[in-house]
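And then subunit A:
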Amino acid sequence: MGVLMVSNLAKAFGGVQAVAGVSFCVAAGEMLAMIGPNGAGKTTCFNMLNGQLAPDAGAIEMQGQSLLGKTPREICRAGVGRTFQITATFASMSVRENVQIALLSHARRLGSLLAAMENKFLKEANELLDQVGLRAQAGRPCAELAYADLKRVELAVALASRPRLLLMDEPSAGMAAAERHAMIQLAAQLARASKIAVLFTEHDMEVVFQYADRVIVLCEGALIAQGTPDEVRADARVRRVYLGELSEPTGDA
Partner candidate 1 sequence: MEYTSVLIQFLNGLASASSLFLVAAGLSLIFGVTRVVNFAHGSLYMLGMYMAVWLSERIGFWLAVPMAAAIVGLLGAVVEMVLLRKIYQAPELLQLLATFALLLVIKDAALWVWGAEDLLGPRAPGFAGTVQIADGALPQYDLLLIALGPLVLVVLHFMLAKTRWGILIRAATQDREMAGALGVNQRWLFTGVFALGALLAGLGGALQIPREPANLSIDLSVISDAFVVVVVGGLGSIPGAFLAALLIAQAKTFCIALGYSKATLVVEFMVMAAVLVIRPWGLLGRVPANLRGPAAVPLPFHPPSPRMLRIFAVLSGALVLLPLASDAYALVLLTDILIFALFATSLHFILGPAGLYSFGHAAYFGLGAYAAGIFSLQGKFPMELALALAPLAAGLAALVFGWFCVRLSGVYSAMLTLAFAQIAWSAAFQWDALTGGSNGIVGVWPAPWLASKTAYYYLTLLLCAGAIIFLWRAIFSPFGYALRAARDAPLRAEASGIAVRSMQWAAFTIAGLTAGIAGALYAFSKGSISPEAMGVQRSVDGLVMVMLGGLQTLSGPLWGAALFTWLQDAAARNIDYWRAATGAVILALVLLWPNGLGSFLQSKK
Partner candidate 2 sequence: MKRLPVGALVLALLFLSEVQAQTIRIGELNSYKTFAAFLEPYKKGMELALEEINRAGGVNGSKLELVSREDGGNPGDAVRVAEELISREKVALLTGTFASHVGLAVANLAAQRKIVFIAAEPLTDKIVWENGNRYTFRLRASTYMQTAMLIPEAVKLKKQRWVIVYPNYEYGQSATASFKKLLSKAQPDVQFVGEQAPPLGKIDAGAVVQALIDAKPEAIFSSLFGADLQKFVREGKLRGLFKNTVVFNLLGGEPEYLDPLKDETPEGWWVTGYPWSQIKTPAHQKFLDAYRKKWQDYPRLGSVVGYTTIYSAANALRKARSTDPEKLIAALKGLEMDTPFGPIVYRAVDHQSTMGAYVGQLSAKGGKGSMVNWRFADGANFLPPYEEVRVLRKE
């Protein structure tokens, strides 16, 4: 039984079919990678899942509950956490405060006007920061952090909502190879430990094949293959798509 069930998802932009009838599911504790060349429809897919885009057709169900027509906030409440392709953290706050505010939001305790936030959910925030390895930097303003650390802050913020599904759009974009491995490894480790389903997109195939439990491949809006990393690696269509892409270099890598 999957945490997230997507069936026949479709979206067109002015005649261009960006996503055409994609179906898949993610199970608890599973790392599912979504790959595909540029323009394959990955970002469109993600934006429909997180409520920023309304699909033309199809169903998105989270543990039996439909996410269609829900706002990003309601989707969060339904148990979906996410990180952004362009890192988004609360730049005017410290690392710990970033996590605290997400914890408070999850506990629906934002209405308090008079009590200082300082000591609220301190223990939980520290635990999460321990998990992502940022405890030592907890007091620093986000604006000062290195890029890779910001990504970790974002992960901790996403986890603070206690999601059962985590959507990560290119979590390792813009990182050096070593950092990239560390980031995905961390996500995988946390997902497995807390039985969180993870759906992520990733350009680095080495990372994908090393850490994903399963892989789905999108091409021109359609799902052309899915399976274990080995199965996908062996798939003829996937090879064609990727070899084709490799033969003509693109700007994005």
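The criterion applied here is as follows: a residue touches a chain if its C-beta (ideal position, glycine included) is under 8 Å from a C-beta of that chain, and two chains touch if they have at least 3 such contacts; residues count from 1.
Regarding selection, all candidates are chains of the complex that A comes from, given by their letters.
The structure displayed is predicted, hence computed values, not measured ones.
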All of 1 or 2 sit in the same complex as subunit A; which one actually touches it?
-> 1
Quick one: which bits of subunit A touch candidate 1 in the complex? Just the residue numbers, please.
-> 50, 52, 71-73, 75-77, 81-82, 84, 88-94, 97, 100-102, 104-106, 109-118, 120, 141, 143, 154, 157-158, 160-161
